[in-house]
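A single protein chain has been omitted from the complex, and every remaining protein chain is retained in its original position.
The block that comes next holds chain A.
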């Protein structure tokens, strides 16, 4: 018996409209989560370099816990575990956004810490010597320079988080992978469908890379 496999272009094209329904969820979870994660990252990143131990320690604990455990376990914990604690079900979309927020927040904290610590302390001394307060010195002298250095690692984290949302098919959010799985269950065209799913992720991440590169180029021109 001869085995022949042919890529069924028609099946791939037929799947596109159904798969596209997952894209808004993927984007919503990714960018919603990243937006909150960015805020968490600034807060905990700055706390993690604070001189006061009672601010530094909790921030460090948060970062280590969420960097040191798998995001799949985190989202399962939030979706299946937390309802026992809060006494009611948690919507899968909310659980997904929360998982991305908490997970990326931990990594972004480290990006913030690294960015801020990379700025020469002479910059702070110059600001202080001019009479600026500590917070004025930080926000108008150190932060703008640190932020510029944070753009490439932030872009990196955004791409990682976008791909991480694919894991949330396990809690039943209708994102890209989930849409693919449901479609395959009816058509048995796994090869074609996952191929299209992969292309769609690539389209999202490549667009993001392009935007980041433009921002970086504009930012670096003025240093």
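We take it that contacts are C-beta pairs under 8 Å (C-beta built on N, C-alpha and C of every residue); 3 or more make two chains touch, one makes a residue touch a chain; residues count from 1.
Definition applied: contacts and distances are computed from a predicted model.
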**Complete:** Should one name the undisplayed chain from "Aspartate carbamoyltransferase", "Phenylacetate-CoA oxygenase subunit PaaI", "ABC transporter related protein" or "Oxaloacetate decarboxylase, gamma chain" using UniProt, the answer is "ABC transporter related protein"
**Message:** Using the touch definition from the top, which of A:73, A:130 or A:199 touches the missing chain?
**Reply:** A:130
**Item:** Selected residue (touches chain absent from view) among A:40, A:141 or A:167
**Value:** A:141
**Request:** Could I get the residues of chain A that touch the absent chain, sorted low to high?
**Result:** 120, 122-123, 125-133, 136, 140-141, 144-145, 148, 222-223
